[in-house]
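Only a single protein chain was left out; the remaining protein chains are all shown in position.
Chain nomenclature is as follows: A, B and C, assigned in order of appearance, with residue numbering initiated at 1 for each chain independently.
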Amino acid sequence: MSIRIFVTGGTFDKEFNEINGELFFKETNLYELLELGRSQLDVKIETLMMIDSLKMSSDDRNYIINKCKNEKTDRIIITHGTDTMINTAKYVADQNLDKTIVFTGAMIPIDFGSSDGLFNLGSAMGFVQSLSSGVYIAMNGRYFEYDKVQKNIKTGIFESL
Amino acid sequence: MSIRIFVTGGTFDKEFNEINGELFFKETNLYELLELGRSQLDVKIETLMMIDSLKMSSDDRNYIINKCKNEKTDRIIITHGTDTMINTAKYVADQNLDKTIVFTGAMIPIDFGSSDGLFNLGSAMGFVQSLSSGVYIAMNGRYFEYDKVQKNIKTGIFESL
Amino acid sequence: MSIRIFVTGGTFDKEFNEINGELFFKETNLYELLELGRSQLDVKIETLMMIDSLKMSSDDRNYIINKCKNEKTDRIIITHGTDTMINTAKYVADQNLDKTIVFTGAMIPIDFGSSDGLFNLGSAMGFVQSLSSGVYIAMNGRYFEYDKVQKNIKTGIFESL
Partner (left out) sequence: MSIRIFVTGGTFDKEFNEINGELFFKETNLYELLELGRSQLDVKIETLMMIDSLKMSSDDRNYIINKCKNEKTDRIIITHGTDTMINTAKYVADQNLDKTIVFTGAMIPIDFGSSDGLFNLGSAMGFVQSLSSGVYIAMNGRYFEYDKVQKNIKTGIFESL
């Protein structure tokens, strides 16, 4: 089974700049995570952008939509900042693509010892291989259909609508 | 959705005894891992045993089978040593239970920085929620039906039969 | 041998706020680090402040000076942001206290897997027990007298003057 991962940035891939002390984006950590998980799947990773999801423009979202449309693999994971993940999922869902598309992310950057990123990636890998066509959010060990979920901005937890 | 996790030991839960320098079993690390993953699922963990899977007896396997039979939740994850994981899966499958049962484990104990355990647990969580009834192995990011998989003992990788 | 550790913040103790995605100060991680190192020394930790060293005022520095003056233990470690660590060390040195005072910090917060904090703390513990009275900087595995060191702001490395 082939899987495509599109990387868009978000907390997931934030790193620490030791010169100015700020968080920033360098390169995605997805390759290292799949190696750590000893993944043996046919996974192709492509970095579409590396941005905070609060800064994602409609141009950015159109770019993501086009990549999903033109992708030959029908199982796609998109890593994305959690703040606007559900928004982007709705845009993608509007295209009615006959594909299984799973958005995931992290509350803590994966360079931290306490990150939820590896767990979330694992669950997204499970969901993308076994759910039927549709657009989903995979967070907190759960999956949600894109239009039946909200992020609780006080707790950071994704909840059913 | 409710999930039951049965813990049986295996590399997953091996810890380091700093007095005698040997690996041993203390308590399962599953609780910490679900907390790390910010899991919001209704998961109940029960430790059935804490043993190397090479030392698992038929009594042990019968105990696992009975726990699966009597379990009211129909979505079960079993953590298990990788050496005889497939054997135990076959025993369980022979019961023809109408449940989704996913075996998972780790090649490296989760107390090591390089462990695949958190990724495997995440993927097992994904598979157990979305696969139909049956007995499966979740390793290396993939899932296998219990009778279509072998462990390559040279590489440690689970492969399709 | 008794050691006093004064905590002032800095990169060392930065944590990740998973709600707003920013770095912030909560409580010091020094207790956990000494436990991790299985330290058996008589160490007392006191948090004086939790701030970025770029925001340290002369009031803050006077407070640190007074704590050093009034401290009965003559071996003191001060954790401090690296940007103005040398400045504060000079203020403290101007007091000509008959104590061994070692400043240390980190380039990467200790909550990151790639942090230099535990190594730096270990080296500061070594230096504070074995150097004669004076004010020192312990970074990069080295120690420097407070007036013979500069931080290279391009590389983040502490160098001899």
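To be clear about the criterion, contacts are C-beta pairs under 8 Å (C-beta built on N, C-alpha and C of every residue); 3 or more make two chains touch, one makes a residue touch a chain.
Here the structure is a predicted model, which is why all the values come from computation and not from measurement.
Asker: Who does the absent chain touch among those shown?
Answerer: Per the contact definition above, the missing chain touches B, C.
Asker: Given the contact definition stated above, which residue among C:Asn29, C:Ser53, C:Thr88 or C:Ser123 touches the chain not shown here?
Answerer: C:Ser123
Asker: With respect to the chain omitted from the figure, which of B:Met49, B:Ile65, B:Ala93 or B:Ile108 is a touching residue?
Answerer: Candidates B:Met49, B:Ile65, B:Ala93 or B:Ile108; residue touching the omitted chain: B:Ile108.
Asker: In the full complex, which residues of subunit B touch the absent chain?
Answerer: 11, 14, 16, 18-19, 21-23, 52, 83, 107-109, 111-114, 153-156
Asker: State which residues belonging to subunit C touch the missing partner chain.
Answerer: 1, 33-34, 36-41, 43, 107, 114-116, 118-131, 138-143, 156-159
One rule holds for everything that comes next: only the chains that are shown with their structure count from here on.
Asker: Counting one step per pair of touching chains, how few steps separate subunit B from subunit C?
Answerer: Step count on the best path from subunit B to subunit C: 2.
Asker: Sort the other chains by how far their Cα centres are from that of subunit C and give me the top one.
Answerer: With centres defined by C-alpha atoms, farthest from subunit C sits B.
Asker: Roughly how many whole angstrom separate the Cα centroids of subunit B and subunit C?
Answerer: Between these chains, centre-to-centre, one finds 44 Å.
Asker: Determine the centre-to-centre distance between subunit A and subunit B, using the mean Cα coordinates as centres, and give it in whole Å.
Answerer: Chain centres of subunit A and subunit B, defined by C-alpha means, are spaced 26 Å apart.
Asker: What residues in subunit B touch two or more of the other chains?
Answerer: none
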